[in-house]
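Beneath this line is the structure, given in structure tokens, with notes to follow.
Apart from one protein chain that is not included, each protein chain of the complex appears where it belongs.
Coming up: subunit A.
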Amino acid sequence: TSSTKCFLVSQPQQIYTTATMAAAARFLLRGGAQNSKLSAVSAVNSGSYHHHHRFGPTLLTVSCDTHDARSQPRRHAAHFTFQPDPVPTQYGPTQKMNLFQAVTSALDNTLASDPTAVIFGEDVAFGGVFRCTVGLRDKYGKDRVFNTPLCEQGIVGFGIGAAVAGATAIAEIQFADYIYPAFDQIVNEAAKYRYRSGNLFDCGKLTIRAPWGCVGHGSLYHSQSPEAFFAHCPGVKVVIPRSPVQAKGLLLACIADPNPCIFFEPKILYRAAVEQVPVEPFVVPLSQAEVLEEGSDVTLVAWGTQIHVMREVARMAQEKLGVSCELIDLQTILPWDTETVCKSVVKTGRLLISHEAPVTGGFAAEISATVQEQCFLNLEAPIARVCGYDTPFPHIFEPFYIPDKWKCFEAIKKMLNF
């Protein structure tokens, strides 16, 4: 029997064509004549993306058609459908942008209006592994958009120093999974700079951006959602957008905010999420949760990618259970808008919080504790948390791991029948 050979080829971007062909040649020469066709397909779901560390910037999946009837299952389709918001009319002309283009637009606006602004991190000069900084170095100069050595503690430490000296410092961490070397600089330094100096010094002009969340195949180190670690750190702000418009408005809010901010960008939405986004700068306020859909029976709280899962859950609940859900996008994890969430739970009596990060110590725990303190007598059922399991983020088991719409739907049923 012929075997189906699928393998990953990783090569530097510039000569990927050559290398793919070379790899193909080697494969053919070794494998004999069974496999008659070669075709390169880009990764499902999110387009090609770039591995950190071991695999170089480009991943290419080469799959082979064979005559064998036994074929591999298709890679799992995305667990959500992106729902664009209505086109905003109050911020001037808009343009079709995906999420990474919305980020570029925000950065472009910033570099244009603020001469002190600088953007730095690994690989940002050529445009970044997720293309968020494409074109900015050419437009604004190499002293303003530049690569740093591969060192997250250095990137954040450098960013703090630049902000202390009065520059608007925008630091990119290549994946949120790699933010931990910078944890000391963020928690012990950035967050405490103003407090410990009696407001003589601060690094409010620092913004840290990092790709965040599951992407279908990211596994342990390209899928993490570390917001809970930073939620425990007074002095920083933590912000997560659900869409391109929100990404631009919230990122500009973070940059303008006189406190160090961490902005997590849902990487699965970088290409998948497309909206009409205002071209001019605009700001979405921080620490103000947004009620996306009003409802009377259950409050749903989520952020980032999970909002789109919850939209579908709300629809399913309405269609199959006749239940009206109020959907809230928290947006700012720290400091979080307790008032909007509590007001909603007082109305509905039921709360479901959902996030990809592991359930124990995840941010849903904080929301749960606060809501039960403030709305205890209004609750009709225990607060439900539908989150990742307490495991590292798995590779092949991702479809079983993630808090998908079926798990959320089931949790609503349980709350209604309590």
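Annotations
As a convention for this text, a residue touches a chain if its C-beta (ideal position, glycine included) is under 8 Å from a C-beta of that chain, and two chains touch if they have at least 3 such contacts; residues count from 1.
In the analysis below, contacts and distances are computed from a predicted model.
Among the names given as "Histidine-containing phosphotransfer protein", "Integrator complex subunit 9", "2-oxoisovalerate dehydrogenase subunit alpha" or "Vacuolar-sorting protein SNF8", UniProt records the absent chain under the name "2-oxoisovalerate dehydrogenase subunit alpha".
Of the listed positions A:K139, A:R196, A:H232 or A:H395, the one in contact with the omitted chain in the full complex is A:R196. Checked against the full complex, the candidates A:G92, A:P234 or A:P382 give a single residue touching the omitted chain, namely A:P234.
Of the candidate positions A:I160, A:I328, A:V345 or A:C408, contact with the unshown chain belongs to A:I160. Check A:N188, A:S296, A:T360 or A:T391 against the missing chain and you find that the one touching it is A:N188. For subunit A, the residues in touch with the chain missing from this view are 15, 17-18, 21-22, 24-25, 28-29, 33, 36, 116, 118, 143, 146, 148-149, 151, 153-154, 156-167, 169, 181, 184-185, 188-189, 192-202, 204, 234-235, 237, 257-259, 287, 335, 338-339.
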